[in-house]
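First, the structure itself, so that you have it in front of you.
Only one protein chain is missing from this complex, and each of the others stays in its spot.
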Amino acid sequence: MKAYVKETLTGFYSLLAGLGVTIRYFVKPIVTVQYPREKIDMSPRYRGHTEFLLDPETGSHRCNACENCARTCPSGVITVTGVKVPGTKKKRAVTYVLDYSLCSLCGLCVEVCPTNALKFSNEYRLAGYSRQDMIIDVMARLKAQQRALGLPEEVPPAPEAEAPAPEAAKSGEAES
Amino acid sequence: MQFFLAEGARLGLGLIGVISLVAVNALFLIWMERKVSAHIQLRPGPMEVGFHGALQTIADALKLIGKELITPEDVDKLIYLLAPIVMFLPVLVSFLVIPFSPTLLIRDLNVGVLLIFAFSTLTVLAILMAGWASNNKYSLLGAIRSVAQNVAYEIPLLLTAMSIILMAGSFQPSVIVSQQAKVWNIFVQPLAFLLFIICGTAETNRAPFDIPEAESELVAGFHTEYSGMRFAIFFLAEYTNMFIVSAVATIFFLGGWHGPFLPPVVWFLLKVYALIFLMMWFRWTFPRLRFDQLITFAWKILIPLALLNLIVTAFVLKLVR
Partner (left out) sequence: MMLEKGLEERTFYLNLGPQHPSTHGVLRIVLEMDGEFIVTADPVIGYGHRAHEKMAELRTYQQYLPNMGRVDYLHALAYNQCYCMAVEKLAGITVPERAEFIRVITSELNRISSHLLWFGAYLLDLGAFTPFLYCFDDREQILDLLDRLTGSRLTYCFYRFGGVPVDIDDDFIAGCRAFSQRLRSRWDDYDNLVTKNVIFIHRTRDVGILPPEMALQYGVTGPTLRGSGIPYDIRKSEPFSVYPLFDFEIPIGERGDVMDRYLVRLQEMEQSLRIIEQALDKLPNGPIMAEKVPKRLKPPEGEVYTAVETARGEFGIYLVSKGDVKPYRVKLRVPCFSNLSVLPELIKDTMVADAVAILGSIDLVIPEIDR
């Protein structure tokens, strides 16, 4: 009988304690962010899709179309083409297309790039109506950035007549 | 003749008033539930439609009205269609005898309290019908649980009500209220109030007693197969039930319309919504009981306490009078 009374009372008290916690939180300020009206800044290291790093010296990208990133990408989502810059031995990227719907945001492409040409963007609003919307033209983004900063737009070098532009890295099958 | 005309007009007006009250009340309560739960959980709740989301429930109601009414194959059609109505009608009837103020009541029946209890028990029938007719195992389990649960809470509910009725010496709600003009019953009978609130929460099938519709176990319990407006009626009935249970508790324990300064109706509604807030507060705090635990709880704790309370009340009354 005594145990019964005690159990009932402690049980009842525990319920009151629980109610006490919730009412305390009831009057606390809210912690959520009203998304479309308020936005939070993503952390600088946030991994959105990749984009070209704007080299402050040249006001352009640094990609020399070596295709290291395309080869390393586990999902094989990078397609980069480049042409030889006339007069030098170097190549320069002409197009850089990323199929973001398959990207796993691993960061390997950024790390493997010999010229540090890539960085992660802070883009997180990436809803789209079709898979096509997820295909990101990195070069176009770079041009938009250059326009926004008032820099001259990137003009891809014209291919030399005798050296046809190399084929795009075959996506979907990462070469080892 | 004149008597019938007057009564007819009174009932007609009453019906219109009740239906609009039920609708507005449900809209308000759903909004309130969302806001209360949201603030308990550190979020703002609906904010977009109307001022602080006040019109959100209207938008939702419109959506529900616009939805297709799906009648699954293999359901027991007649019972399936009847269940929401059986759920809703008794709820309306109870409003007939609730005294909102000394003057604002439709019928001052001298068995008013009995009427409310008798009709509110009918909701269990509706749940059983819905669960049975749905031809869905989850629904059936929910319905069976609901009946088992009914046995558990109805007895202590009525026993506590009895102790109040003993004190008032009447089944008439207005008499019970007017007797509390000086001292509210809650100060005389705190234990009975507690038991009544617990049983009342169980009566409305709300957490922690939402066993028939236990979301994480039975998906949605007895109304799993209902959609659109039919589902909305179950929803409406649940919130109206909350109102009725709180109104009865207000009549029994919180002195009904009594209170200084403000008009009686305002006092009555204030008390009712305070009790409803309490029930919402329960819901967003506690985990759910298992249904055999509810029955154990009812038989081992609620019923003995209610009986004890009744006996003590009777005894004291005998001595005093």
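In order of appearance the chains are A and B, and numbering begins at 1 in each one.
One rule holds for everything that comes next: a contact is a pair of C-beta atoms (placed from the backbone, for glycine too) under 8 Å apart; a residue touches a chain by one contact, two chains touch by 3 or more.
Because the structure is a prediction, the values reported are computed rather than measured.
*Asks:* Could you list, sorted by label, every displayed chain in contact with the chain left out?
*Replies:* When the entire complex is considered, the left-out chain reaches A, B.
*Asks:* Can you tell me which of A:Leu54, A:Leu105 or A:Leu151 touches the chain that was removed from the display?
*Replies:* The single option touching the absent chain is A:Leu105.
*Asks:* Sort through B:Lys63, B:Lys77, B:Lys137 or B:Lys300 and give me the one touching the missing partner chain.
*Replies:* Here the residue in touch with the unshown chain is B:Lys137.
*Asks:* Sort through B:Asp60, B:Glu154, B:Asp210 or B:Glu238 and give me the one touching the missing partner chain.
*Replies:* B:Asp210
*Asks:* Decide which residue listed in B:Leu82, B:Ile155, B:Val175 or B:Val219 touches the omitted chain of the complex.
*Replies:* Reading the full complex, the residue touching the unseen chain is B:Val219.
*Asks:* Go through chain A and note every residue touching the omitted chain.
*Replies:* Residues 10-12, 14-15, 17-18, 20-22, 24-25, 31, 42-47, 72-75, 104-108, 111-112, 120, 174, 176 of chain A touch the chain that is not shown.
*Asks:* Contacts of chain B with the missing chain: which residues?
*Replies:* These residues of chain B touch the chain that is not shown: 37, 40-43, 137-138, 141, 144-145, 207-208, 210, 214-219, 284-293.
Note that in this section only the chains that are shown with their structure count from here on.
*Asks:* Averaging over Cα atoms per chain, report the distance between chain A and chain B in Å.
*Replies:* Measuring from centre to centre gives 52 Å for this pair.
*Asks:* What part of chain A is in contact with chain B in the complex they form?
*Replies:* Residues of chain A touching chain B: 4, 8, 15, 18-19, 21-23, 25-32, 34.
*Asks:* Show me the residue ranges of chain B that touch chain A in the complex, using the header's touch definition.
*Replies:* The touching residues are 36, 38-44, 47, 281-282, 284-286, 300-301.
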